[in-house]
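Every protein chain except one is present and positioned as in the full complex.
Read from first to last, the chains carry the letters A, B, C, D and E; within each, the first residue is number 1.
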Amino acid sequence: MHSSELISEGINLMLFGMGFVFVFLTLLVAVTSFMSATVNKLVKPAPEATNKPAPVSAPAAGNDELIAVMTAAVHKYRSGK
Amino acid sequence: MHSSELISEGINLMLFGMGFVFVFLTLLVAVTSFMSATVNKLVKPAPEATNKPAPVSAPAAGNDELIAVMTAAVHKYRSGK
Amino acid sequence: MHSSELISEGINLMLFGMGFVFVFLTLLVAVTSFMSATVNKLVKPAPEATNKPAPVSAPAAGNDELIAVMTAAVHKYRSGK
Amino acid sequence: MEQLLSLWQGSGLYNMGLGQLTMIFICLLLLYLAIVKNFEPLLLVPIGFGGLLANIPEAGLALSAAEQAIHFAKPEVLAAIAQAIDVNTTDPEALKHLVHEQGPSAYAAAQAVAQDAGYTNGMLYSFYSVAIGSTIAPLLIFMGVGAMTDFGPLLANPKTLFLGAAAQFGIFATVLGAVGMSALGIMDFSVEQAAAIGIIGGADGPTSIYVASLLAPELLGAIAVASYSYMALVPLIQPPIMRALTTPEERKIQMVQLRTVSKAEKVIFPISLLILVALLLPDAAPLLGMFCFGNLMKESGVVDRLSDTAQNALINIVTIFLGLSVGSKLVADKFLALETLGIMALGIVAFGIGTASGVLMAKIMNKVTKTPVNPLIGSAGVSAVPMAARVSNKLGLEYNPHNFLLMHAMGPNVAGVIGSAVAAGVMIKYLGG
Amino acid sequence: MEQLLSLWQGSGLYNMGLGQLTMIFICLLLLYLAIVKNFEPLLLVPIGFGGLLANIPEAGLALSAAEQAIHFAKPEVLAAIAQAIDVNTTDPEALKHLVHEQGPSAYAAAQAVAQDAGYTNGMLYSFYSVAIGSTIAPLLIFMGVGAMTDFGPLLANPKTLFLGAAAQFGIFATVLGAVGMSALGIMDFSVEQAAAIGIIGGADGPTSIYVASLLAPELLGAIAVASYSYMALVPLIQPPIMRALTTPEERKIQMVQLRTVSKAEKVIFPISLLILVALLLPDAAPLLGMFCFGNLMKESGVVDRLSDTAQNALINIVTIFLGLSVGSKLVADKFLALETLGIMALGIVAFGIGTASGVLMAKIMNKVTKTPVNPLIGSAGVSAVPMAARVSNKLGLEYNPHNFLLMHAMGPNVAGVIGSAVAAGVMIKYLGG
Partner (left out) sequence: MEQLLSLWQGSGLYNMGLGQLTMIFICLLLLYLAIVKNFEPLLLVPIGFGGLLANIPEAGLALSAAEQAIHFAKPEVLAAIAQAIDVNTTDPEALKHLVHEQGPSAYAAAQAVAQDAGYTNGMLYSFYSVAIGSTIAPLLIFMGVGAMTDFGPLLANPKTLFLGAAAQFGIFATVLGAVGMSALGIMDFSVEQAAAIGIIGGADGPTSIYVASLLAPELLGAIAVASYSYMALVPLIQPPIMRALTTPEERKIQMVQLRTVSKAEKVIFPISLLILVALLLPDAAPLLGMFCFGNLMKESGVVDRLSDTAQNALINIVTIFLGLSVGSKLVADKFLALETLGIMALGIVAFGIGTASGVLMAKIMNKVTKTPVNPLIGSAGVSAVPMAARVSNKLGLEYNPHNFLLMHAMGPNVAGVIGSAVAAGVMIKYLGG
C-alpha cells in the first residue's frame, strides 16, 4: 500500500470511527434517558419491590416450612440461587 | 412414509415404549426392594455408622493434632473434601 | 528387539535416568541454597513484610472508605482476590 | 462515502427481516417470563438472550462458516462449496439445505472452503457444536442433577416407581398424536420428530434436549422452549386435572410415614440402576449413567469436593453454554413455522396426559395393594422436579391440613426422571439405531 | 554415550539463543512488575509465566505440530509439508512463514503431515487455539466483567456517555499515528495492525486481545502486554495530563448527588444496549452481547448462581488460559522486533490522548449544559475500570476534601468500556469485513 493511501485510510478510519462512536453513544444517551423516564413513570415508587423477587416465588409457594423440608440442593438449583 | 405406516410406527413405538418402561421400572422395583432387604439385613442397625466415614480414615490416622499441622490444602484435597 | 538389546536398553535407561535425576536435584540443591542465601541477605529481617502486599496496594489507595463504596465485585476482581 | 454506505448496508436496521423482528419480540417475551414471572429463569434467561443474539441481522452468530459463506453468496465461493459437497446447483437457498444433507464429510469440506474464503463459525454456532452437538452439555447437567437428587423417598417406597412409569404415557400418547397429525396432513412430522416432541411430556429439560439433539436437531429450539415453559407452568396445568380425576375422599388419604433409609442403600442404588440399564437398555447408558454417577458421588460421601463442583461450578458453567446454544436455534427460518405451534400444542397435551396417567395409576394401585396411596402424588410422576411434588403437597394440604405429601411425592417425582430417561433410551434405540 | 550426547544436545543450555535469553529476562521483569509492583497481576502473572514457558529452547510449547516439524527440519518431512501446502521451497525459514499464508486448508494439511511424522502441538499452542484463536476467552472475560459491572451511576447520569465517547479519540489518533509512522518509513504497520495497536488506547484488556486476535494476531503478545502494563500505570500516566488541562477551580467543582436508579432500569439497560448494537453495528455483537448478557444475569436477580459462576469460577479459569495463551506469543522472533517498541510508544500516546480528550470533553460539556461536571471525571472515560475512576476521585479530593468523585467517575468509566467495544466493532467492520 502506498504511504499516501495508508494515511488516507487512517484518516478515514478516524473520521468514521469517532463519528460512529459519537452517533452510537448519543443514541444510547437518548434511548437510556427515554427508557429511564418510561420505566420510572410505569414502575413508580417502590424501587425495591421489583428488586427482590421472593427466592422461590413459584405460584406454589406460601407453605414455607414445607419447602424447607425439601431436598435442599435440588431446591437451591431450581430457585436460581 | 405413507400415513398408515406412520400411524403404525407410532402405535408400535407407544406399545414397545410403554411396555419397556413398565418392564424396566418393575424390575427396578424388584431389584431395589431386594437390595434394600439384603443391605438392611447385613448392615443392621446403626444406619449412621456407614454414614460418615471419618474424613481422613486413612490407616495412618489417629494422631489428629499432627494432621492438623499438615499443609492444609494438600490434605484437604487428598481427604476428598 | 532382541532380549539382550532390551536388557541393555533398560540398563542404559536406568544409568542415564538415575544419573540425570541426581545431577538435576543436586543442581537444584545448589541453586536453592544460593537463592535462599542471596534472598535472605537482601530481604533481611521482616519476612512478613513481603508476605502480605496490601490487597489493593494500587498507588491510588489510602482513602479506604471510598474504595468500600466501589462496585464490590469489580474491585474484588481487579485486586486479585 | 463508500465506507459509510457499507456501514449502513451492513447495519442491522438495513437488513432486519420481519422474521428476525418477530423472533426478537419472542425472545424479549421469554426474558420477560423468565425475569418477571420467574419461569425457569436458569434456562430461559440464557435461552432468551441467546435467541436475541442469534437474530441480530448480518452478525451470523448462529451460523457456521459454510452457512455464512452461502448467506453472503459470492458466486465463486458458492461454486466451490457446490463442488465440495458434490451437487449441481449454486442457488443459495438450495445450498443452505444441501450442505447439511450430504453427510459429515461433505459438510467438513464445505466448511474448509468457507474458511479458506475467510468466513468463520459464529460464536453461538461454536457453542452449540461443543455443548449440544457433542451431547455433552445435557449429560453434564444430568450429572449435576444426579448429585442433587435424594433417592431416599423412592427407596423408602419403591412402589412409587410405578407412578413414574405410568406418567410416561404422556410421552408416547403425544408421539402418537404427532404422527396422527402428520397422517391427517395437518403437520409434517417424521417419526423421529414425533418422538423428540413426545419427550416434552417427560418434563425434564436435559432429557428433552438430549433426545432432540439426536433425533430432531432442527426442532431443538422449539422443543426446549416448550419443555421449560411448561415445566414452569406445572402449577397451573396440573391442579385442574388432578381435581377432575380424584374424589375429595381420595385427596384426603393419609399415607404412612416413610421409613428411614440407610446410607448403604443410597450408595448401592445408583450402581444397581446403572447395572440394570447396562443389562437391558444400553442406549440409555449415557443419560442414566451420568445421572447415577452424579448421585453416587453425592451419596458415597468420600468425594464431596467433586460432588460440590458437579452441583455448582460445573453445572452453572454448562447451563450458561447450554442456554445460549439452545438460543442459537431460535432463528426465524427454523422457529417461525407452523411446526412450532404444533409442538407447543402437543407439549401441553403431553403434560396433561402424563399428569392424568400418574393420578389414575395411583388410583389403580389403591385398588390392588393395601397400603394407601394418595392419588395426588401420582401427578408428580411426570417429574418437573421439584415443582410437581410441591403441587401435590399443596393440593393435599388444601383438603387435609395435616396431610403433608411432599416427601411422598418426591418418590414418584424422581421416578419420573428415571422413567423418561428410559423412554428416551427406547426411542433412541428404536429410531436412532 | 550417544544418549548422553543427545541429552546434552537436546538441553536448553545447548540450544539457548540470545533472543530466547532476552525474552526470558523480559518475562521475569513482567513477573516482577506483577508480583512486587502489583501491575495487573491477574493477567501479567499468567502472561509472564506463559512467556517463560514459550521461550524454553527445544520444548516448542508455543509451536504447532507443523511448526515443530519445520523447526526440526528433517528433509523428507519438509518436502511433504511443502507438497501439502503446494509451495516449491523446502527451506525451513521460508516454510515457517509460508505454512501460515496458504489458508486454513493448507495449514490443516501441513498439520496432518507433521502429525503423521510424530510431531504434536505444543501445550501453549493448544491453549492459544482453544482460548484465543476461537476468540472465546476474551468474550467470556467480557461476560464476567459485565456480571461485575454496575451501570447505576451511568443510568443516573447518561450524559457521562459522552465522556466515554470522547476518550476513544485516543484510539483513533493512535491509529493515525501508527499509519503515519509507516508512511514515514519508521515502522511497517498495515492498517489492520494500526487498528489493533490503537485499541490499546481503549484501556480494556479483553477488547484489545479480541481485536488483535482478529486483525493482527502476530502482534497480540506486544499489544496485550502494553495494554495491561499501561492500565497498571494509569495512576502515573493520567494525573499530570489532568492537572495540565484543568484549572484549580474546575477541579473543585462539586457535582450534584446521583439519583437512585430503579432495578427495572438496570435490567432493561443491557437489553436496550444490545438492541442498539443489533440495529447499528452487528460486528460489535459478540463483544457487547456477552457483556450485556453478563450484566443481565447480574441485574435480573433470578439467576444468581449463574452470575456468581460467571464472576468467579468461570472468569478465573478463562483468565488462567487466556494469560498463558497470550504468553505463548512472547517468543523471541515475534516479540523482539522494532515493532514492539513502536507499539509500546504508541500505546502510551493512546492513553495520553484518550485521557486528554475525556477531560476536554468534560470542559466542553460544562460550557454547553448547566449541570456542573468536574472535568477530572473525564479522564475516567478511557475505562481501565476502576483504576481511572479512582484516580479521578483522588485528584478531586486533593483540591476539595469534601468532593467525592468516585461514583460520578464510574459513569464515564463504564461508558468507556462500551465506547471502546463500539470502536472495536467499527474497526472489525471496516477492516475485517
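In this section, contacts are C-beta pairs under 8 Å (C-beta built on N, C-alpha and C of every residue); 3 or more make two chains touch, one makes a residue touch a chain.
Here the structure is a predicted model, which means the values were calculated and not measured.
Interchain touches from the omitted chain, evaluated on the whole complex, reach B, C, D, E. When the full complex is taken into account, the listed residue touching the unshown chain is E:I320, out of E:V87, E:L258, E:L279 or E:I320. Within the complete assembly, D:F293 is the residue of D:F293, D:F321, D:F335 or D:F404 that touches the hidden chain. For chain E, the list of residues touching the undisplayed chain reads 3, 6-7, 10-13, 16, 24, 28, 31, 34-35, 38, 41-42, 45-46, 49, 52-53, 55-59, 61, 112-113, 115-116, 123, 126, 312-313, 316-317, 319-320, 324.
Within chain B, the residues in touch with the undisplayed chain are 12, 16, 20, 53, 57-60, 62-63, 66-67, 69-71, 73-78, 80.
Listed by residue number, the positions of chain D touching the unshown chain are 103-105, 108, 134-136, 139, 267, 271, 274-275, 277-283, 285-286, 289, 292-293, 296-297, 300-303, 305-306, 308-310, 313-314, 426, 429-430, 433.
Here is the rule we go by: only the chains that are shown with their structure count from here on.
Each step here moves to a touching chain, and the least such steps from chain B to chain C number 3. Comparing contact pairs by residue number, the interface of C-E is reproduced by A-D among B-D, A-D or A-E, since over half of the pairs coincide. Rounded to whole angstrom, the centroid-to-centroid distance between chain A and chain D, based on C-alpha atoms, equals 27 Å. Measuring from the averaged C-alpha position of chain B to that of chain E gives a distance of 47 Å. A separation of 42 Å divides the Cα centre of chain A from that of chain B.
Residue positions of chain C touching 2 or more other chains: none. Shared interface positions of chain E, defined as residues touching 2 or more other chains, are 267, 280-281, 301-303, 305, 426, 430. Taken pair by pair, the chains that touch are A-D, A-E, B-D, C-E, D-E.
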